[in-house]
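A selection of the complex's chains, in situ.
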Amino acid sequence: MSAHATARIVLDRLRASTPLIGCITNSVVTNFTANVLLALGAAPAMVDIAGETGPFAAAAGGQLINVGTPTPEQRLASVEAADAANRAGTPWVLDPVAVGSLVHRTALARELVARGPSCVRGNASEIIALAGSGAGGRGVESADDVESALDAAGTIAERFGSVVAVSGPADAIVSAGRVVRVGGGSAMLTRVTGGGCALGAVIAAFLAAGRSAGVSDADAVVSCHIAYSAAAEIAAENSSGPGSFQPAFLDALHRLDGADLERIELS
Amino acid sequence: MSAHATARIVLDRLRASTPLIGCITNSVVTNFTANVLLALGAAPAMVDIAGETGPFAAAAGGQLINVGTPTPEQRLASVEAADAANRAGTPWVLDPVAVGSLVHRTALARELVARGPSCVRGNASEIIALAGSGAGGRGVESADDVESALDAAGTIAERFGSVVAVSGPADAIVSAGRVVRVGGGSAMLTRVTGGGCALGAVIAAFLAAGRSAGVSDADAVVSCHIAYSAAAEIAAENSSGPGSFQPAFLDALHRLDGADLERIELS
């Protein structure tokens, strides 16, 4: 089956099943992340309190753990969620935001990746730093390009069994022995805060839907990137700056159909 | 006087008096909640630090306490605000977000409802769980319908003296011996995160304005639902998805006039 046909199946399943997605994420993007999930047809729950994240991750269809604002409370809550997700078999995504030189998030991300997330999503600098071979980028900006992160992504994929998604002008999805590049999308996503962070949550939703449709995690992550990039392209065509891009992107996710997915090229 | 005429009076008073509304709410919706209050003509203050919430609740025209992200800090701040509001006679609203199986918020919501909020607002599952007779819904989604929550709402209304607003396709406002159903609105509100949470803050603003206009709390809560549903309908007519709905909703709240309220039917 073509990747586009698979993406259509996973998107349809997502909308039909409204998977509950637990999100531990940074305070900057909680609102946008929840709205992205709602627009797409998933059910977000931004539960991030220790004592609540474990039971929630166990019951959810998918879980996101983003280390962007790692308060002491969120650090506890994150480890609790990862362990509970693993015990329950809930797919979960790690987003190692700005790891490298900043101490708390880097230590936390290392603890979490060792627990074997279903998917790790980050920009090239974050993936390189997480693999232990770089000092990170400039805040949330990448100082490295996607191709230069493929070795680090492969290392993480092999060591922890994760699908690794490296975000950039073209995204690379790396899993055991395979690299798929997803083109398209829009640079406007980098001018809206949370463009990358929300993608992590959407991956969790596609993993949930993919598993219920019998699609592998790697294929579900590729499906997700096709859908996200298609919506971004449509939004860019219907907006005149980063302000109007944001509502246009949510509208595009809401209305996205199978034909829209065809505009994205893979390699 | 008709409910619509009352709603017009309270809305006019709200805009003329710009009531200061203290909000302790979850981190996902603080921004949207503040913007909803500003668009309507109230003055939001998202003060949620222990040691500050008490004095603030005492000085405010109305207070919201939403338990959606109950950090240890917010738990302390919430109880402090409720006690101060009661001492000062400030009307306050409890929003028991996702109570039921999640431990911290459920314990906190029980502590708070026992303090006799002026209004409790939630979906059917939350109201049933708060009354002690259910396990809650699926995150912020209700697993029960509004009619099935009327007994629980009546129990809370009777035991704690609160007006209870049950949100759903049609909302039910329950107070001592009376049920008013407010129709209309738009399902798009469920596709924007904070659609329900912001309603809790708007209720606090209508309670503040209602009291200064000599309108009962129950009638002020009905007035609020009429206005909120009317703005949602207008926004749905002027948008093409959940992304464009959000600015359209804020614009509609800003421009809402007495004639707009007439489109909402009560029963």
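In this document, chain identifiers A and B correspond to the written order of the chains, with residue numbering beginning at 1 in each.
Heads up, the rule we're going with is that contacts are C-beta pairs under 8 Å (C-beta built on N, C-alpha and C of every residue); 3 or more make two chains touch, one makes a residue touch a chain.
Only a predicted model underlies this, so the values are computations on that prediction, with no experimental measurement involved.
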Open item on the list: For validation: placed chains = 2, all identical. Expected total copies in the complex?
Closed with: 3
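Heads up, the rule we're going with is that only the chains that are shown with their structure count from here on.
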Task: Distance from subunit B to subunit A - Cα centre to Cα centre, in angstrom - done: 33
Open item on the list: Quick check on the complex: what are the subunit B residues that touch subunit A?
Closed with: 26-29, 31-32, 68-72, 98, 101-105, 138-141, 190-194, 239-244, 246-247
Task: Residues of subunit A that touch subunit B when the two form their complex - done: 20, 27, 30-31, 34-35, 38-39, 43-49, 51-52, 55-56, 73, 246-255
